[in-house]
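Every protein chain except one is present and positioned as in the full complex.
The chains carry the letters A, B, C, D and E, assigned in the order they are written, with residues numbered from 1 in each.
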């Protein structure tokens, strides 16, 4: 399936932390930064997201703000 | 001001396209990808966002999904 | 690619309306309702979304509110 | 009150799971699918959301992506 | 209908600007500030939002970030 989300950034899971209904996934993207995603615990289990996995961060363009110094 | 958004990705504006109330900003982030942000035309004008500017993409963690092959 | 978004609702495109940078896609989902998505014009063109297409509405769970009478 | 959110999908609560600050609500919508909403524990308590309740999923159109096979 | 969104801020419409598919609504909230909402043109027409209307800004808590000086 091709999705409309314009932003798909490939990386590797560097950490997973699981709460009661939410989970935090840290994604090491190739170079400059680490991306933090807060998704459902259910999704983490369903996709079996674990440290070291190749994974993509997916972001709808309307969710992105810009900042300028 | 320090903000709670966990994801701030630095890049350079590679394109700006302006509609009636919305605007699209393409941000070239260092290496692997281009980020697309859909923000208000008002913000583009207020921050004077233009091609070549150093800019950051800012994303709240709850807005980020993950995808796994 | 399997995505973390918990909600994927299949339907058929019943209308597409294109603005300068945004586009509106109406999705007829099997039975009770029509779903309205506001996505980038770029995504509509890239996925070639047009009336009659089989399409899915994808929604991250944190974006869904509930209402009770 | 009439709200601007274009998407109101009626269903029945099929499950509620409560965490420390977040809660997960599963909504059985008439036919094809179950919708998962991640909302505040506070909202679940304030609206007294419980299994079997008639409830609506409410989604702002800018939060909906599309996927095409 | 009672909704799960935790934030309902009452105000008065001070401006409406309409694009092809999106619209911008400025809401004058009692005291300190003006709130800017970007919603569908369709919603503006359906609710007949116009300057001077009593209106509420509604925001899901997961969409709110915090900033600290």
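To be clear about the criterion, a residue touches a chain if its C-beta (ideal position, glycine included) is under 8 Å from a C-beta of that chain, and two chains touch if they have at least 3 such contacts.
Keep in mind it's a predicted model, so treat the numbers as computed, not measured.
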> Residues on chain D that touch the omitted chain in the whole complex?
Replying inline: 1-5, 19-22, 40, 42, 60, 62
> Please identify, in ascending order, the residues of chain A that touch the omitted chain?
Replying inline: 17-20, 22-24, 36, 38, 62-63, 65-69
> Going by the touch rule given at the top, which residues of chain E touch the chain that is not shown?
Replying inline: 5-10, 24-25, 27, 29-33, 35-39, 43, 47-49, 53-69
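Criterion: only the chains that are shown with their structure count from here on.
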>> Just the number, please: Cα centre separation of chain A and chain C in whole Å.
In response: 21
>> Taking the mean of the C-alpha atoms as each chain's centre, how many Å separate chain A from chain D?
In response: 22
> Multi-chain contacts in chain E: which residues touch at least two other chains?
Replying inline: 1-5, 19-20, 22, 38, 40, 42, 60, 62
